[in-house]
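Let me begin by handing over the structure; questions about it come next.
Note that one protein chain of the assembly has been removed; the remaining protein chains are unaltered in position.
As written, the chain order gives the labels A, B and C, with residue 1 at the start of each chain.
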Amino acid sequence: MELGMVGLGRMGANMAERIIRGGHRVIGFDPGAAARQAAQAKGIVPAASLAELVAALPVPRAVWLMVPAGKVVDDTIAQLLPLLAPGDLVVDGGNSYYKDSQRRSRELAGHGIAYIDCGTSGGVWGLKEGYSLMIGGDEAAVARLGPVFTALAPAPDRGWGRVGPSGAGHFTKMVHNGIEYGMMQAYAEGFALMERKEEFALDLHQVADIWRDGSVVRSWLLDLTADALGRDARLSSVAPFVEDSGEGRWTVAEAIDLDVSAPVITLSLLERLRSRDKDSFTDKLLATMRNEFGGHALHAAPPATGKPD
Amino acid sequence: MELGMVGLGRMGANMAERIIRGGHRVIGFDPGAAARQAAQAKGIVPAASLAELVAALPVPRAVWLMVPAGKVVDDTIAQLLPLLAPGDLVVDGGNSYYKDSQRRSRELAGHGIAYIDCGTSGGVWGLKEGYSLMIGGDEAAVARLGPVFTALAPAPDRGWGRVGPSGAGHFTKMVHNGIEYGMMQAYAEGFALMERKEEFALDLHQVADIWRDGSVVRSWLLDLTADALGRDARLSSVAPFVEDSGEGRWTVAEAIDLDVSAPVITLSLLERLRSRDKDSFTDKLLATMRNEFGGHALHAAPPATGKPD
Amino acid sequence: MELGMVGLGRMGANMAERIIRGGHRVIGFDPGAAARQAAQAKGIVPAASLAELVAALPVPRAVWLMVPAGKVVDDTIAQLLPLLAPGDLVVDGGNSYYKDSQRRSRELAGHGIAYIDCGTSGGVWGLKEGYSLMIGGDEAAVARLGPVFTALAPAPDRGWGRVGPSGAGHFTKMVHNGIEYGMMQAYAEGFALMERKEEFALDLHQVADIWRDGSVVRSWLLDLTADALGRDARLSSVAPFVEDSGEGRWTVAEAIDLDVSAPVITLSLLERLRSRDKDSFTDKLLATMRNEFGGHALHAAPPATGKPD
Partner (left out) sequence: MELGMVGLGRMGANMAERIIRGGHRVIGFDPGAAARQAAQAKGIVPAASLAELVAALPVPRAVWLMVPAGKVVDDTIAQLLPLLAPGDLVVDGGNSYYKDSQRRSRELAGHGIAYIDCGTSGGVWGLKEGYSLMIGGDEAAVARLGPVFTALAPAPDRGWGRVGPSGAGHFTKMVHNGIEYGMMQAYAEGFALMERKEEFALDLHQVADIWRDGSVVRSWLLDLTADALGRDARLSSVAPFVEDSGEGRWTVAEAIDLDVSAPVITLSLLERLRSRDKDSFTDKLLATMRNEFGGHALHAAPPATGKPD
């Protein structure tokens, strides 16, 4: 079938490429000329504008959005809307907040356009290994796009499925990422503990590698960890600074909203925040209190770094 | 080669069976007659006593212990010691505390006997899929037992290795289990969140199954989770009661001892303790405080259940 | 001065009484006739409607809302608005979300009416001991209401203050309650630990009482705890079930929003959620996973309780 892909960044371009390998035709648009050019080299038919992309698609159209969550999705939909017609179909394959997807689905339904929220996992490896797709939305619309999902998935009948109505796909992906935070933190803490145990001089790469086969903790994340440790078991070039994207925050908020205690997922998020706070006021006040009641010595703050004259 | 296996419970018998499949001969002892009988059916040569087991082994002997951690290991070693000779070798394949293994290694070294600590992962699936083996101890002794490790491992050159001196094997296994706690808790929290989201009526088995291919959270634990949810996605017959064994506690203690903050592994242990406390004094006191300062209503404790006359 | 008090529940009636003791006149309204009657006995001049309350106040009027946070505040303001005139002043002394207070302040400012958000701490003890008041809003409006704050506070110049612009009062109160959650949890965990230590047969009331003087952990919450433990050191009539109100949730959300890691306040909230989940799916799945990979026995769920025929 034919599909329009909006957003030809790392994820969008890779996904388009995999869809093409599956025997489909992809018209692609990206605001960046370089991205459009790179896409063309992968067999994507470049469109110079959203209008051109829409015009190039057979009716009823299917347009896949692979753009940053939030305002960009809304803006893109606003630009697409006048170009589309009843019967067309839009998929959001990014990491949108599921309540946004529910709202967008309702809005597009008012125009006769189906809106599918597709949580997509697999990262930079998806091109090669296939993507895990958690899909929410109208059953007929999902079915119509089946050939594309089949091409993206690791195998035609594995790794994808419609999990529920609008929003269910992005909700499931959100929880997926919350679990991912917790798993990552569990591994990282364990390896940090081994790294600190100087007595045994463990080779962290070797340990990770042993665990890849037969152990209870074997996983794809462990495979990647083993690879990275194989290149530098001390991670000497990496700063202890961990970003987070929205899904972890949403998962924590959702859990509290539903009265579900999810301490490990929650702490995993907080540890990321913590990793970025190099001058914690919490810790300064703790040290101050100890000094106040017990006379315990304070460590002096380093002098503020000023530019030399 | 020939190996004595002491302890023919679920783990010991399975491991002996896999070793035999690898072309080796295993003499087995277990205090339980039924276990000995079942072992015989699997090709294990039964011994009626430790003395008989030792007598049946060629010199230098290799004896593998697969008995409960703690006192049973010490008692077994105490009984074996007068039967063994310098040059013999003992392996502890159970979940012993690594400091115990270091002590035992020192003690047996005084008798000219090598002591290997082998952390073993794989559970009931190890027979079929092979065991992940983290091995600590003298290099020559580990090398001598190579054929047995090769037979136990998932593949001759995968899933096993000597990670360091005495204690390093059980230390590594301890951390492995700490990570396991964290991963399990991360998955469990995520699925609990999806279970609570009634709005989407998610099929938890389907979600787990989708994630098995291509997703970032794919793992062997997820495979097992998917299987279990496939049999009963509501887990309706299971009580919310989670046991823990020693490794989680040791991991938490070790992390604190080394000044490593491991909040996710730690919380995963605490959540297990929590799951078994159905009448938390902490919660009773919190409710009481709220009543004291704010006049917030208390829930009455259910009356103690007495047997009717 | 003269003040209208809307909401004559436990908090509103007590506060009105303390204001009256301070030499002021309070006109009070509550939708419940019983509450109005009880208020009259305390010297509050009852009004049968908001209109009557407003009519009874001298211009420029001052109206204090002491009603449940959320919709009731908005509804009350909507009813008051047509009755008030430019120059009047409204105080929200409840536990409103600070962003709601900011919005309401903007809305009322458009009508020439000042809106003060006053975080109020002290609970049922405030009548006797005075209330701690964290006040946000226009400086002149706060100053005008100074005599009322003075009457409510523990002492004329202690325990109250304008902490910032609109919203700052309720924000500060929100954080206050977050801290309160953490302190309560810290005490409760400590006492639970002592309660479990059967070896020492500690008298928890005695310990709490000793700590009230001279110790680092002395506090008003400890005083209350000691009193409660003095009545029943085993808390035998209390169910382990802890409610939470909005401030804890908002504090957790705000901390994450500002990238502040606040693990103790956060966990204190999660523990309350946990206390109310007697059939945790998380724990059921953990038990199930252990059974899957290790063959560890499951505890059977108790049969659903049915009514006998």
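The criterion applied here is as follows: a contact is a pair of C-beta atoms (placed from the backbone, for glycine too) under 8 Å apart; a residue touches a chain by one contact, two chains touch by 3 or more.
Nothing here was measured: the structure is a model prediction, and the numbers come from that model.
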Among A:Glu139, A:Glu198 or A:Glu292, the residue in touch with the chain that has been omitted: A:Glu292
Candidate in contact with the missing chain, chosen from B:Ile44, B:Met134 or B:Val252: B:Val252
Per the touch definition above, residue among A:Arg18, A:Arg61, A:His176 or A:Arg274 touching the missing chain: A:Arg274
Contact footprint on subunit C, counting only the chain that is left out: 121-123, 126, 129-134, 136, 153-155, 158-161, 163-165, 167-168, 171-172, 175-183, 185-187, 189-190, 192-194, 196-197, 200-203, 206-207, 209-222, 251, 254-255, 258-260, 262-265, 267-268, 271
Subunit A residues that touch the omitted chain in the full complex: 10, 123-125, 184-185, 187-189, 191-192, 195-196, 221, 224-225, 227-228, 235-243, 263, 267, 271-272, 274-275, 278-296, 298-302
Interface with the undisplayed chain - residues on subunit B: 216, 249, 252-253, 256, 259-263, 266-267, 269-271, 273-274, 276-277, 280, 282, 293
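As a convention for this text, only the chains that are shown with their structure count from here on.
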Chain nearest the overall C-alpha centroid of the shown protein atoms: A
Copies subunit C and subunit B - interface residue numbers shared by over half, same or different: same
Chain centre separation in whole Å, for subunit C relative to subunit A (CA means): 39
Inter-chain centre distance, subunit B versus subunit C - centres from mean C-alpha coordinates, in Å: 47
Shared interface positions of subunit C, touching two or more other chains: 263, 267, 271, 274, 280, 282, 293
